[in-house]
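Shown here: the complex without one of its protein chains, the others still in place.
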Amino acid sequence: MAVASAMATMTAVLTAAMAKIKGNWRVLQLSAWLGWQLESNWTDPLLFLGYIFVKPVASSLILLVMYLVVTRGDTTAPAFAGMYVGNAFFAFVGQVMFGVSWVIAEDREHFATLKYVYISRIRLFWYLLGRAGAKFVITSISTAVLLLFGRYALGVPLHLTGFRPLYFGVVFGLGIVGCVGASLFMAGIMLVAARNGGGYAEGLAGLFYLASGALFPIDILPRWLQGASLALPFTYWIEGLKRALLGTATGARLSALGDTGLLWRLALGTAAAIIVGAGAFRLAEHVARRRGLLDMQTQS
Amino acid sequence: MSALLEDYAIVTEGLTRTYRVPKPKTGAKTKGKGTEFVALKGVDLTVRRGEIFGLLGPNGAGKSTLIKILSTLLLPTTGRAWVGGFDVEREARRIKPIINMVCGGETSGFGMLSVREQLWMFSQFYGLTNAQAFEIIDSMLETLGLAEAAHTRVSKLSTGMRQKMNFIRGFLNSPDILFLDEPTLGLDVSAARAIRIHVKGWLERHPQKTVLLTTHYMAEADELCDRVAIIDQGGIAACDTPSALKNRIGQDVVLGLELTGTEPRDGAFAGAISGLPGVRRSAFHQEPDRGTTQATVILKDDRPIPAVIACLAEAGAHVVGVHKSEVTLEDVFLELVGRKLHDEGGEKA
Partner (left out) sequence: MIAGTDTRKGGNAPHRTGNSRLLGSLELNLRAMRARAYVRVVGVNRELSWLFFDIFLPLFGVAAYVYVYRSLDAPPAYAGFVILGGAMTAYWLNVLWAMASQFYWDKETGNLEVFYLSPMSPMAVLFGMSVGGLIQTSLRAFTTMILGSWLFGVHFQVESPGALAAAFLLTMAALYGLGMALASFYLMYGREAWHISNLLQEPVYLVAGLQFPIKALGMTVALTVSFLPLTVGMDAVRQLLYPGAGFGYLPVAVEIGILVLLSGIFLTLAQVGLRWMERAAKREGRLTLRWQ
């Protein structure tokens, strides 16, 4: 009798959990679809494809010219390869973080739908995650194109023989979760900031760009900034990706870390990013409700 | 035509406007030109100088499109229009100094400016000196009860206050012809009243000024307008003074009925009485607060009243109240268009 009752309870709990997962999955799908529509339906698909390549290729070319103008060297050198790969992947941090925080501003002030999403039964977290999903897909396409361009047009040593897919997969996945954490933090900031606070996300991405050593070994940064670098999950993420794709470590401080040690630090940093991001978001949500900011209009 | 232009502030001649509705851009299927939507169909209209002229019509009737054309924001597809004697298409630059427009529910401006600064900024677009501008602004802020908010940032204003500020903007250049597009939309009773009083007073002080008003509110049109045009589906259905329009159905009887005790079956009720001799028009709308359905039936005379009540009872309605009412513009609209003005949704055309 007791076993049957326990079984029934377990079944009910499982059914409820499944229903919840299914519901969240639907929200994720729906908001990802919405995000994709908003990102892509303003023009022809062909022009859109060009659009998503032109920006990242242009920023990579800036680095290429900066490199060549000083070294007049070849683009197969490890210094350039590290810079190129770091820059290509860093796009995820900037795009996802800015994308998610902009969803708050755009839905609240341009489309005026944030309040309706908020009062509906769905959780804002899953909605934001779905919208970030669209950004993720677009950034993945452009990053893949950048890597192919680097490999075949610039001769960046991205060889399949040195590629470590498992390590890459784990590092990449952890880093993306870290991006989501940082995005939640920025979404929280946007919940209580005016529309023009979208600049905060870009500014924070700029700080991460500088401190994570995406473009250069962190050893050349001032000591105090190196400390900040080592506290950031993105430093280990970029370094791990470079190791997985190029097979080489960057700079003295990070080279001292083994692959496993790097992975541990990345995992810890990612967990911290999620905790801080989710905490900041919940706090901002509370503040926004208290101050009546969920349907704010900046009007400036 | 020149004599006509001398006497009239606004003249339109066969004014037509169509919009192309493009196909939605979904995926790769972006080819094709989409469809055309006709917003105005050959509108002929004249508004005398010094007149307050009302445009009554449901959503999508073409009121806002007509105002946009007259205020030079939109070109007509065919036909012509003159405002203050100037052609809207060819002489827009000469029209702009003598007109202004206020759209209710719209709030233009910059949130970080104070109300007084915001209005000063708009006044500069009309070349007013600072002294002229602040004299008008301060006086109007006082009149409309916004003086205390003069130094408040626009972003901190309530919707009603912003709408009042926007209303003041429309008077900054003391326009010869003022377009008021639903100016009291969404305002509370006292704010709407303040606006109506201001318009009336302004016209009394400046008898040569002209106002073209669009509104959903029949009482507003009845109270303010010298003449009213009823517009529906892009065309003018009738145009006259409010009393003349009401006289059109002056011989008719307007019967008001309150029905209860049944599931709402407006279609069935309308069907039940539509064929009765002497019944000209009928309209039904529900009042969920009271749990009743209100019916307005226009009859040729008193004689069909018992038959109407009997037919409604037969269709399942319990008639709990019957009264003969005075003819309103709403009844005129029903008579001319075949449905009530407020049967439409809440958006503006």
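For the reader, a short list of remarks on this structure follows.
So that you can tell them apart, the chains are marked A and B in the order they are listed, and the count of residues begins at 1 in each.
Please note the rule applied: a residue touches a chain if its C-beta (ideal position, glycine included) is under 8 Å from a C-beta of that chain, and two chains touch if they have at least 3 such contacts.
Remember, predicted model here, so these are calculated numbers, not experimental data.
Only one residue in the set B:Leu66, B:Met101, B:Leu144 or B:Ala272 touches the chain that does not appear here, and it is B:Met101. Considering the full assembly, B:Lys68 is the residue among B:Lys68, B:Arg116, B:Lys164 or B:Arg281 that touches the omitted chain. Residues of chain A in touch with the missing chain: 42-43, 51, 54-56, 58-59, 61-63, 65-71, 79, 83, 110-111, 193-194, 196-197, 199-200, 202-204, 206-207, 209-210, 214-217, 220-221, 299-300.
Contact between chain B and the absent chain runs through residues 1-3, 5-6, 9, 17, 19-20, 49, 68, 71-75, 80, 82-87, 93-101, 103, 106-110, 112-113, 117, 120-122, 124-128, 153, 169, 173-174, 176-177, 208.
Convention: only the chains that are shown with their structure count from here on.
For the pair chain A and chain B, the distance between C-alpha centroids works out to 50 Å.
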